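The other protein chains are all here in position, but one chain of the complex has been omitted.
Then we have chain A:
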């Protein structure tokens, strides 16, 4: 079964939704894919414990009204299937989708770093805990410690407290000076200053980081470095994230050039590959306001509405300033490279300890000798961690990009049979 659209948008977070809404008035046939069951990405994740901001609800309603935008939820990109054609899979089927233009809005994931005990049940990412709570995870009455870096720690804490968690500590690794400089410059983005004030919590400490998660079968407590002191706090949950890593896999596989670990784009949000655009966190961390501006520029540009795209450049520039300011403030302390001990698992898929990969010359050697990064997540967690720990280049993405069913992969044979796929013929229905 083959299928074709004029514009394919991968990722239905703020950038992808903005891109679809910007491109829709052109009348182009648009497909908007997301691997989650509902649109909104991470920041606007919906669920039984989620409260969507008015902007998110309004954009969802407008998308619902666009007859030329079809949405595919719970849908993953599995592999490339020839020029401008992808193999996709959802819960029911695998299929091929051809496109003329593509916008990558694949977002970012959390940087999760290994430390003793981080595999214990009860330990999650910081944004991870927030996402799980929105999906209905109960935390009422649970003692919680949040650690790592960046404003996501405060946002995650606010979500958890609203659902009844008892917050023992927010441990921010950045120094008081760095966080202070960040906060004092927020006047330039007043809504961000308000957000920071609203989210602030009395248990927030700077210059603090996790040393170990404690417990045997599941989490019972956490050991923290707080300035020069070591402190232990009993808790049922530890949410720990060290910032964000752009999801570049699909872009890289397509051949889009990267810059500083993110997909490189020009003023039109166009990547180095013709007809392929990128917007939002996959082009570098910047928050939802920047993602909305970038997504709209990409959507307009992809359908040739250049004046409309150009009109949004100042808006993008304003939020890029905030993003640059943020990224400087929350740079990671090199001391975090020493958290993992020889027996700490670095690769959670294949249970590979640090001792099995430390001292290797690079990612490939570590992988071949230990199976590190060869499990289900394909190095998305341990590859990013190893980049921070050892400076190794993360693994090149290889299909299938996500674990897929054999029946889905068999569709690649169909793609190979129709040699040199011709988009115009692929577009005829049936």
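Basically, a residue touches a chain if its C-beta (ideal position, glycine included) is under 8 Å from a C-beta of that chain, and two chains touch if they have at least 3 such contacts; residues count from 1.
Basically, contacts and distances are computed from a predicted model.
Per UniProt, the protein behind the absent chain is "2Fe-2S iron-sulfur cluster binding domain-containing protein"; the candidates were "2Fe-2S iron-sulfur cluster binding domain-containing protein", "ABC-2 type transport system permease protein", "Heme exporter protein C" or "Inner-membrane translocator".
Among A:77, A:105 or A:131, only A:131 touches the chain left out of the display. Within the full complex, the residue among A:36, A:208, A:248 or A:370 touching the omitted chain is A:36. Checked against the hidden chain, the listed residues A:51, A:324 or A:351 yield one contact partner: A:351. Chain A meets the missing chain through residues 35-37, 42, 46-48, 74, 91, 109-110, 112, 119, 121-125, 127-132, 135-138, 217-218, 247, 348-351, 375-377, 380-381, 403, 405.
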